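With one protein chain held back, the other chains of the complex are shown just where they sit.
Per-chain numbering from 1; labels A, B and C assigned in written order.
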Amino acid sequence: MDYDQNLYLTFLEKMYLIRRFEQKVYEFAERGLVFGSTHLEVGEEATAVGTLLNIKRSDYMIATHRGHGQELLKGTDVNAMMAEMIGKATGICGGRVGSMHVTDASVNNLGAQGIIGASFPISVGVGLALNLLGQKDKILISFFGDGATNQGNFYESLNMADIWKVPVFFVCVNNLYGMGTAYCSTCNIEIYKKATFFNIKSDYCDGNDVAAVYNKSKEIIDYVRTKRLPALLELKTYRTIGHSAFDKHPYRTKEEIEDWKKKDPIKRTEDILLKNGTPKEKIDKLKKRIDTTVDDAAAFAAQSPYPVYDDSLEQ
Amino acid sequence: MDYDQNLYLTFLEKMYLIRRFEQKVYEFAERGLVFGSTHLEVGEEATAVGTLLNIKRSDYMIATHRGHGQELLKGTDVNAMMAEMIGKATGICGGRVGSMHVTDASVNNLGAQGIIGASFPISVGVGLALNLLGQKDKILISFFGDGATNQGNFYESLNMADIWKVPVFFVCVNNLYGMGTAYCSTCNIEIYKKATFFNIKSDYCDGNDVAAVYNKSKEIIDYVRTKRLPALLELKTYRTIGHSAFDKHPYRTKEEIEDWKKKDPIKRTEDILLKNGTPKEKIDKLKKRIDTTVDDAAAFAAQSPYPVYDDSLEQ
Amino acid sequence: MREITYSEALREAIRSAMAKDDKVIMIGEEIGQGYAGVFGVSKGLYDEFGPKRIIDTPIAENSIMGAAIGASLLGFKPIVEVMFADFIAVCFDGILNQAAKVRFMSNGQYSLNLVVRLPGGEGSGTGPHHSQCLESLFMAIPGLKIANPSNPYDAKGLMSSAIYANDPVLFFEHKKLYKTKGDVPQEDYAIPFGKAGIARAGKDITIVAHSYMVSVALAAADELYEKHNIDAEVIDPKTLVPLDMQTIAESVKKTSRLAVVEETYLRAGVGSEIGSIVSERYMDWLDCPIKKIASRNVPIPMPASLVGEVIPDKKRVVKEIREMF
Partner (left out) sequence: MREITYSEALREAIRSAMAKDDKVIMIGEEIGQGYAGVFGVSKGLYDEFGPKRIIDTPIAENSIMGAAIGASLLGFKPIVEVMFADFIAVCFDGILNQAAKVRFMSNGQYSLNLVVRLPGGEGSGTGPHHSQCLESLFMAIPGLKIANPSNPYDAKGLMSSAIYANDPVLFFEHKKLYKTKGDVPQEDYAIPFGKAGIARAGKDITIVAHSYMVSVALAAADELYEKHNIDAEVIDPKTLVPLDMQTIAESVKKTSRLAVVEETYLRAGVGSEIGSIVSERYMDWLDCPIKKIASRNVPIPMPASLVGEVIPDKKRVVKEIREMF
């Protein structure tokens, strides 16, 4: 693919949005305003951006517990996202469920599960429904982590995806760990290979190279969309922060973390832009704009009221 | 392997025992004496016999819902087996649970599950325990059907078996159907291949050829026992009767059934014995002896009392 | 009126909904080409609606439930057949953590039309893995509705409602009822959730029973009336969630006595819930302590000699109720 400045500026804008958004979430968490735990994806932003820039608003999505980027990229309003993070009534789910469980029907985001592995069978069901509807265009993009692929559900659902031929794009964000457990200590098989067992088109790429993710996804999404068949893409990446906001991640070495920080997808993209002649001022301006968007969202969230209990919630 | 008349006579004796035992169970069922449903394995007898003749009494076993042969071959007393079939107090489980759930601790039969797929994780646990005990000899033989291999548990447990290196011999009795559903309509992968995905030694053979089953099992059991590693064997066979006693099996063609009846493992073994010079009278005598054993067991069962409820059962 | 079986009544409701609304589909093991349902409920539907509407699956309960949840999120109205209610344990996460919580967690952005058919109860020796009555467990999970028809008429009417309930419905059927017959109108009708029925009017004691136990309670009531001069009112809640406490209360007000008869277990059973509500709200109306007549806390055995002691039967109901007078 030829170098396209505008595309790289979009990569940068979107990844920077996620980074800034999560920095704000972290600040809120430090101030004790985030209920429960929140899972940030610092270092992994290229995975959401590279894939979802190829996905239409009318496509469906199932995100993960580490899904802020996925949810923002699918198109959810930044203000409503931010308000949800701190449990405000103006949040996209009325503030009921917070960071881990964002659903946004207006952009066909079907909801993230706090139960690792639960999304696989549901994804098959969504694919089945698309088939039954005779859909020739819409697909589902279904995200999950490396750790999730050890749940029996994963394999079972891949088999179902194969025999029912569902138009589902399975995207594994492989950040090498599930909490404190290295994937390689839990399974001897590379993740993308697991799908090939089930005759499902499967591939992998550097998840910190946003252009690579973008190009690979474009190709696979095209396959899923036109062939109406499942496919899987494994994105190798790394979270340079802890599993949840205040996890000190002692299970990883400093060196490993520092190594990966050097591969930061945002930094890499900026470098490419600069190298290709984009003026630094242009980049600064773009960032400034995002900063304002996020600051405004934070202000909006902070000023919003908490939800009020009402008896109609009883079931 | 050289032809060994005694071995073939043993094959015949054991397979004929299972066949006669199940004919009696069917008779009891016709008379309304079997509670619930019972799953017969007419046509599949070579799978239990060929494998379990290589298994020691001190080894552990997990049988299936179609497990009469497995349970008899592991060494459970025929009288106690028969009494269990019709829910008598002298049954191996006090008559409480009947045909589908035979447990016999005295021969390390850990119990059969009525829930398809439930045995896989338990098998891994038994293997784990054998490892923790530092066992250098005992292994677990764990039976299951083709249909069961579509449960997520199956794959999950194979992965665990691989990473924990458990001494478990997984034996798939592939009779081509799970109830009325052909395996080939539920999965595009051959079963023995599924284990190879997980780097587990795996093989298959004609499940109606008792000598083949015997020889292949011998080799694999030796591997599991000495290497202390998991392995899988797929035995291709067929039940020439219905799924449960009174199932009219309309989901299969007459031709298919008749074809398989020609491959009956008992008939095949008898033919080999006769061809190799064993006198027919010897075979008849052997059968007669089994007939008496089974008739006696049936009489014992019929005469035994039903269990009596007592409050100590409350939990 | 025309008599049909409980199985046929269920099928009629499903068939009619499928004919009118192509979003209604069935998903399960052996429901189409294999057995047409182990209890024959979907007989003929595969031929009529084909493999896109009557969806056979591998033995993979998690995928069955996931398929239903996913399809429901996209506007379908799936009817899942879990072959035996006991197998719901395999896909319990789909029930507890996904289906039941979709409406709440999405802040009402999504809600599910999703019927989970659960053939439960003991049926002549089906044993510990194929006999359980699990409805009391599920009462404790907010976000689910629970239907439990006791006869063909209710089976058809409750199914018609369940398909459009706009919340997941656990539809508990009973093995011993499938072949029972009763009057069922040909035309469509819906029985509302949360409205109990009076299966037998009486003045001396209120017996609440659901599913198969309604017929046991009715048989006991006959004997109590004929032999012991006790005139029992038998209430059939029809749905355990929502539960029509008003009808139960009105009956208790009249009779001053309450017994709950159930095949679910004694501990934390339906009787515990109903009994405790009555003692919370209507204690003054009671002339004697309530009585819970339920399965003893034992896994369901196979032989009749044990089953008869574990699960309530007419004899036990009569005996226990006589003790209340």
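We adopt the following convention: a contact is a pair of C-beta atoms (placed from the backbone, for glycine too) under 8 Å apart; a residue touches a chain by one contact, two chains touch by 3 or more.
All values derive from a computational prediction rather than experimental measurement.
Engineer: Need the list of shown chains touched by the one chain that isn't shown.
Structural biologist: A, B, C
Engineer: Tell me which residue among A:Gly43, A:Gly127, A:Gly178 or A:Gly207 touches the hidden chain in the full complex.
Structural biologist: Touches the omitted chain: A:Gly178.
Engineer: Taking the entire complex into account, which one of B:Ala129, B:Ala182, B:Ile257 or B:Ala302 touches the absent chain?
Structural biologist: Here the residue in touch with the unshown chain is B:Ala129.
Engineer: Out of C:Gly182, C:Gly202 or C:Gly275, which is the one that touches the chain we can't see?
Structural biologist: If we include the chain that is not displayed, C:Gly275 is the one touching it.
Engineer: Pick out which of B:Thr51, B:Asn159 or B:Ser217 touches the chain that's been left out of the picture.
Structural biologist: Among B:Thr51, B:Asn159 or B:Ser217, only B:Asn159 touches the chain that is not shown.
Engineer: Identify the residues of chain A touching the omitted chain, counting contacts across the whole complex.
Structural biologist: 34-37, 87-88, 95-98, 100-101, 113-117, 147-148, 150-152, 178-181, 185-187, 251, 306-309, 313-315
Engineer: Spell out the interface residues on chain B facing the chain that's missing from view.
Structural biologist: These residues touch the chain not displayed: 60, 92-94, 96-97, 101, 103-105, 110-111, 113-115, 118, 120-130, 132-133, 152-153, 156-157, 159-160, 163, 313-315.
Engineer: What is the set of chain C residues that contact the non-displayed chain in the whole complex?
Structural biologist: Contacting residues on chain C, toward the hidden partner: 86, 89-90, 92-93, 95-97, 100-101, 104-105, 128-129, 134, 136-137, 139-143, 241, 264-265, 267-269, 271-281, 283, 286, 288-292, 297-299, 301.
Methods note: only the chains that are shown with their structure count from here on.
Engineer: May I ask you to sort the chain touch graph into line, ring, star, complete or other?
Structural biologist: Topology of touching chains reads as complete, every chain touching all others.
Engineer: Please tell me the distance, in whole Å, between the geometric centres of chain B and chain C computed from their C-alpha atoms.
Structural biologist: 36
Engineer: Measuring from the mean C-alpha position of chain A to the mean C-alpha position of chain C, what distance in angstrom results?
Structural biologist: About 41 Å, centre to centre.
Engineer: Mark out which residues of chain B touch at least two other chains, giving numbers and ranges.
Structural biologist: In chain B, 150-152, 185-187 touch at least two other chains.
Engineer: Note the residues in chain C that touch 2 or more other chains, in rising order.
Structural biologist: Residues 57-58, 60, 62-63.
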